[in-house]
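Have a look at the structure below before the remarks.
All protein chains of the complex are present and in place, except for one that has been dropped.
Lettered A and B in written order, each chain numbered from 1.
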Amino acid sequence: MTGSIEVVYRGIFQKTLGQRITRGIVLAAVKEGKVGISFGRYGDSPERNGIPAKSFAVVADNEEDLQTYLSRYEPTDNDVTVAVDDTLCKGVESWAWYGLQPINKLTQPGGVVLTTSMQSPEELLEDCHRKDTEWSLAVLKGIASFSGLWVYKDDHTDVRVLGAIARLAPHVVKLESVEAAIQDEWQDELKVTSARKAYERVETRKVGPDEGNPEKPYEFQLPKWWEMKEGLVIPGIPVKQDVEGWEGGYRPGRNPTFKKFATRTMRPVIDFEICTKCTLCWLQCPDSCFDVTPTGHYDANMEACCGCGVCEAVCPVEKCVTMVNEAAFGDNASQFEMYEKDTDTYKSWLKGKIEDKVTTDRYHGFQLRGKYEEEVQEIIREVTK
Amino acid sequence: MATELTVLPTQNLEAFKGVKKLTVEEYFTSGHRTCQGCESALVMKLMAKAAGPRTVILGSTGCMYVANTTYYSTSWVVPWMHTQLGSSGSAAVGTAAGLKVLMRKNRIKQEPINVIAFCGDGGGADMGLSSISAALTYPEYNFLILMYDNESYANTDIQLSSMTPYGANTTFSPPGKARRILHKRWKKNVAGMLAAGHPECRYVATVDASYALEMMNRIRKALTIGGPTFIHSLDPCPKGWDYDPIQSHDLGELAVETGVWPLFEIEDGVLKFYGKSKGIAQGRKRKPVREYLLRQGRFAHFTDEDIEYFQKKIDLMWDRWLIPGAVCIEMGDDIRKQLARAEQEVAAAEA
Partner (left out) sequence: MSVSTKAAPVADQEMLISGCAAIAQALRLSDIDVVTAYPIRPYDTVMQAVAKLISNGELDAEYIVAASEHDQFEIVKHASAVGARVFCGSSGVGWMYAMEAIAVTPALRLPMVALVGNRALDDPGAFGCEHNDALCVRDLGWMLTWVDTAQEALDTALIAYRVAEDRRVFLPCAIGADGAFLTHSEVLVKVPNKEKVDQFLPKYDRGDKLLHPDNPITIAPQVNEDWVMEIRKQNDDAMRRARGVIQEAYRDFHKIFGRQGGNPFVESYMAEDADVILFGQGTLSLPVKVGIRKLREQGHKVGFVRLRWLRPFPTPEVQETLSRAKAVGVIDRDYSFGSPNHGAVLYNELRSALYDLPNRPHVISFICGLGGREVTLDSVTEMSEILLKVAKTGKVEQPNYWIGVRG
């Protein structure tokens, strides 16, 4: 008998977290006399921050079963798919392939998608794509844990996920073995407690085939060898897109096959009323995501925004550009069009997004030495309570 | 004729007179797969915008290759071609030479075409230094080599390069129990070195994309002056430096404000500091490097002693180098005396 777990994470800022989870599963399985392997998708290995990547754990009763499973290379029927950032429920467009993969695509029928989130399962189901078969959505309450490669934010997300997996897939690893493995690895009783509490607290909801986001995910058909241009030649991008009614504005040409819909964890909301058209957000955006509107405003196009927040950092007008958790949005519509259409509606929408602290509070990595330590104390108090 | 040297005319790219006077078009656009907050992607964008549509760009292996142009798609509007890790210099020479001869033989239209080859710090300061050095000796070709320096082999897994700052954590220099600081080398001053050693190179500058307008205008100046030119850009890297991507811009500014990254240009052999570095060179107070270092996870293991050492090295650069950031040589006593004498003589003559 074999079991497999897939961890979807956001590149380098969650790489250690992803690895700790898949390693933890194997170490726990070993406690049960099983064998296992923990590995990352090699194609994801440049590990861009923000861009989804995957790590896997496969465990089996014996070597032969493990080999049989691994001969397929990448697990495609996971017992549990873990999304360590809930915005990944919108889908996975990896560094390594084209097209949007639903978060539950590689979850086996009847399997579980587990995510750490402050959202309710119902809210998350607006993002998760529909699946032909029944599956479950499990939520472990908490904000997405981000930290870089050098300084790990040890907020116990790793062990909490392990504890939750023991509950959701006991045939893969049992709680006792997870606890034993955590104790071995970190000699930290508090971590063991976190895992146990997560085991108790994880909430699961069954999802039927008729539930979830009905949108058909963007697919990409790989061409045949003779359909590709010889000499590694790819046509360049046109300098601009012609947009009706945008005379005097400018929307740059954009890569037609790689969009940033799944890369983003936050997005800027812009108060066009107080914008001074200083150009800085547009100029300093590494992703050229701002369209220049005919009125000379700058409209962050969600096709291209990867949510880095530099626009907020450079904007000289207070509260003109505000980064908001991507989870708060259900579409990728143009904010400027909304603003033009009905300014009052836009303003109240904007206010709502900025004020929604449940979903807006998040950041993505090291900001100042000592900051993690302060926060982690509080988080751990909460999760071990 | 023994001294005949044919140099083709360049495009006359006048300085942008303010952010509101910028051209709107992008020639490096969205859809690349770089990290959130990638300052090097911004460098590409600004570089292409500054150069304009009649430009050919060559990119050596590194983040700005691997992440920008994932096969079957691209983010380049202008023609772009990959070159090998250590080949930015050769790519620039080959492209410029090819265009030049084909124009001379009337096989393509005669017009000034910008040629830009870029490389990372690994491709430029490590492997490709010889190729860049050679390239800067061909006065008959017009091209710019831009080195985007994110201070490590950030594409590969963040391994240290000769441009990684002292003590920084990389996968090749992890702080350990026995050795807190594994990387004890001090970064090369590439721009200064290349300017000092290549008399035919008419323009060398350091830039920082946090000062976008000033950066673009340096690129435009390099392309307009012509011949072989070189620009060194310092690019904060959220992945390798380990910081929240929202800080990219601030760290770019802090690098200059702390004096870690002096901004200067050397035009026809004359060096000028510009931007905030100008004030620093004139004695304005620098921010302590501590402010810069403690906002990056790669320095999180630094003790106060390490920070102090770093500060001292920066102080030394500003106080003792012949030209801070460019020439790490002090004048000997003889030369000092001679200069003092000469000054006295001039003063006496004027009196």
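What we mean here is this: a residue touches a chain if its C-beta (ideal position, glycine included) is under 8 Å from a C-beta of that chain, and two chains touch if they have at least 3 such contacts.
Since the model is a prediction, treat every value here as computed from it, not as a measurement.
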Answer key for B:Thr10, B:Ser133 or B:Thr156 versus the chain not shown reads B:Ser133
Check the options A:Gly33, A:Pro214, A:Pro235 or A:Gly248 and report the residue that touches the missing chain.
-> A:Pro235
Sole residue of B:Leu22, B:Val43, B:Val56 or B:Ala168 that reaches the chain not shown, by the stated touch rule | B:Val56
Listed residues B:Thr70, B:Ser210, B:Thr229 or B:Ser277, member touching the removed chain = B:Thr70
Residue ranges of chain B at the interface with the undisplayed chain = 53-56, 58, 65-74, 76-84, 86-87, 89-91, 93-95, 97-102, 104-105, 107-108, 113, 130-131, 133-134, 138
It is residues of chain A that touch the chain not shown, namely 43, 96-97, 222-226, 228-236
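Everything that follows uses one rule, which is that only the chains that are shown with their structure count from here on.
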The answer for chain B against chain A in the complex is residues 19-20, 22, 24-39, 41-42, 45-46, 53, 63, 66-67, 69-80, 155-158, 169, 171, 209-210, 212-213, 238-239, 242-250, 294-298, 300
Could you pull out which chain A residues touch chain B in their complex?
-> 11-12, 45-51, 95, 98, 147-151, 223, 228, 232, 234-240, 250, 252-260, 263, 265, 278-280, 283-289, 292, 301, 303-304, 306-310, 312-314, 323, 363-369
